[in-house]
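Removed: one protein chain of the complex. Kept in place: all other protein chains.
Labels for the chains are A and B, by order of writing; each one numbers its residues from 1.
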Amino acid sequence: MRSPLLWRLLVLAGFIGLLEALCLGGVIKPLTMQPPHKIVTDLVKMLSSGSLNGAIAKTLGNALIAFIIAMILGVTSAIIIHRLRRVRDTLEPLFATYYAIPVFAFYPLLIILLGLGDAPQIFIGAMLGIVAVIVNTLNGLDRVPNVLLKTARVNQMGPVETALRVTLPCASPYILTGAKLAVAYSLIGIIGAEFIMSSGGMGYEISFAYNNFDNATMYPLILLILVVSITINMAIARWEKALMAKRGLR
Amino acid sequence: MTQIAQVSLRQVDKMFSRGGNPADTVHALGPIDLELRHGEFFAVVGPSGCGKSTLLELVAGLSTATRGEVAFEGKPIEGRIPDGVGVVFQEDASFPWLSVRDNIAFGLRRMKLPPEEKAKRIEKALAMMGLVPFAESYPSQLSGGMRQRVCIARTLVTEPRLILLDEPFGALDQQTRLLMGDEVLNLWRKTGATVFLITHALDEAAMLADRIGVMSARPGRLIDIVETGWPRDRDSRIVQEESFGAITARLWRSLREESMKSIGKAGTTI
Partner (left out) sequence: MNRQSGSILRNTLTLIVVVLVAWQALYWIVGDIALRSPLQTFAFAGKFMSTPQFAQHLAETSKAFGLALLLAVAIGLTIGFTLGASRFLSDVFEPMLIALYSIPKITLYPILLLAFGLGMSSKVAFGTIHGVIPIALFTITAVRNVKRVYLKTGQVMGLSPLDMIARIIFPAALPEIFAGLRIGFSLTLIGTLLGEMFASQRGLGFLLMSAIGLHNVDLIMALTLLLTVFAGTASVVLLALNQRLYARS
């Protein structure tokens, strides 16, 4: 009866139940938070009416583009940086500092450089995600055993084929760790930028609803973002776990 | 063709310099002269740190000689990996993300062979190394000895004319080593390839090889070459023979002083 999954579900159910009770009992005012069941029904209503589908598609679409850019550029740069010891050492302090820098401060600059469209938002999302991808990919590349690289040479493989067939598969669990973070960071980048300055998207709709005390729109949108990010994260984590299990790790 | 040795090393030296500093240069190996005959089983023994593995890397084309020439079938190697050479390392080099079958197929990916021929070779290698029941398993599900078989099979499918073994059984227990030794002898006979084995175990060399090269302490040179005179269809039971004891004794006589030198050297550097 000590199944962790069961207990996790119990804890979650207990937490939601508590929120529900506090909201219905009036301890948490309706202006602060809607009871959970109402958030869910509002979300279903919102999605089926399709009133905000445009905003949802815009935000998630942009986040997806930012994520893909962060992954491709991040993995490629990591492979290059990994071979250049000096460059890597120099970048180390930047990696350590990066996530304490308020990247959103560059948003106005990006708007001037890239125009008022989706491009500056995607840029911020990709910029936030890429360092997490680089750092984790480097970590994975560090762990590729030397003997596998020798094997690649004995099999007469060039640098590109070695990367595609030996180093990247070997480092893939670590790259997936970076991918999980990149998902969160591209969403943070897009939604944060939409909060600051935008004419559409989920971030804009959330702050618009907040300013108008429209909790029936705000909470379902927040819930949707949480559900989407947790679902993607869990899917990647499951994949990662399967890879590790296949290698007899963990 | 038979006039040309399978592998020849002429006046080969290898230096390592730390951080490109010429004052900090280590003479690791050489000068070495050696010719491997077609189809022979040649083993190299030597004290630890004498450059045995460096010698193998030179023959494999994994590193280049500082001086002298290394040639495979008459053509200089010069740091390029020649076709027809397979290498099995001491460390586990099986790819953990590929099944046993895919690991073995990996060796064939470059070869322009019809798919049926590839499939046939893979099945043959699986059978030869006793891996048929594990074809769809992943390396993590296998023991160390079985993983080493996967690596040997991955080399065998390319049908190499020269197989380089770098202490392939170093990480295995004694019983497994003896049995693996039998298997190596078996596939050496079946494939007709030349085998070049690096080992620190004198009994292993004495049991497996036709000729055994004894290396000195650093810089590693060949100080003796012992002909064992075993028949081609030998197996691990020759360890009971009288001449087996004589061979290991001779190897140890040549090596004892060198080993003491290498330990003494280590002692002074501490």
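Basically, a contact is a pair of C-beta atoms (placed from the backbone, for glycine too) under 8 Å apart; a residue touches a chain by one contact, two chains touch by 3 or more.
On a predicted model such as this, the values are computed, not experimentally measured, just so you know.
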item: Among the chains presented, those that the missing one touches; value: A
item: Which residue of A:44, A:84, A:164 or A:237 touches the chain not shown here; value: A:237
item: Chain not shown: contacting residue from A:94, A:116, A:164 or A:242; value: A:94
item: Which of A:140, A:173 or A:192 contacts the chain that the document leaves out; value: A:192
item: Interface with the unshown chain - residue positions in chain A; value: 2, 4, 7-8, 11-12, 31-33, 89-94, 96-97, 99-102, 104-109, 112-113, 180-181, 183-185, 187-188, 191-192, 195-197, 203, 206-207, 210, 218, 222, 225-226, 229-230, 233-234, 237
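Throughout what follows, only the chains that are shown with their structure count from here on.
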item: For the chain B and chain A complex, residues of the former touching the latter; value: 60, 62, 81, 83, 85-87, 89, 91-93, 95-98, 106-107, 109-110, 138-141
item: Partner chain B, residues of chain A touching it in the complex; value: 145-148, 150-151, 153-156, 165-166, 169-170, 172, 243, 246-249
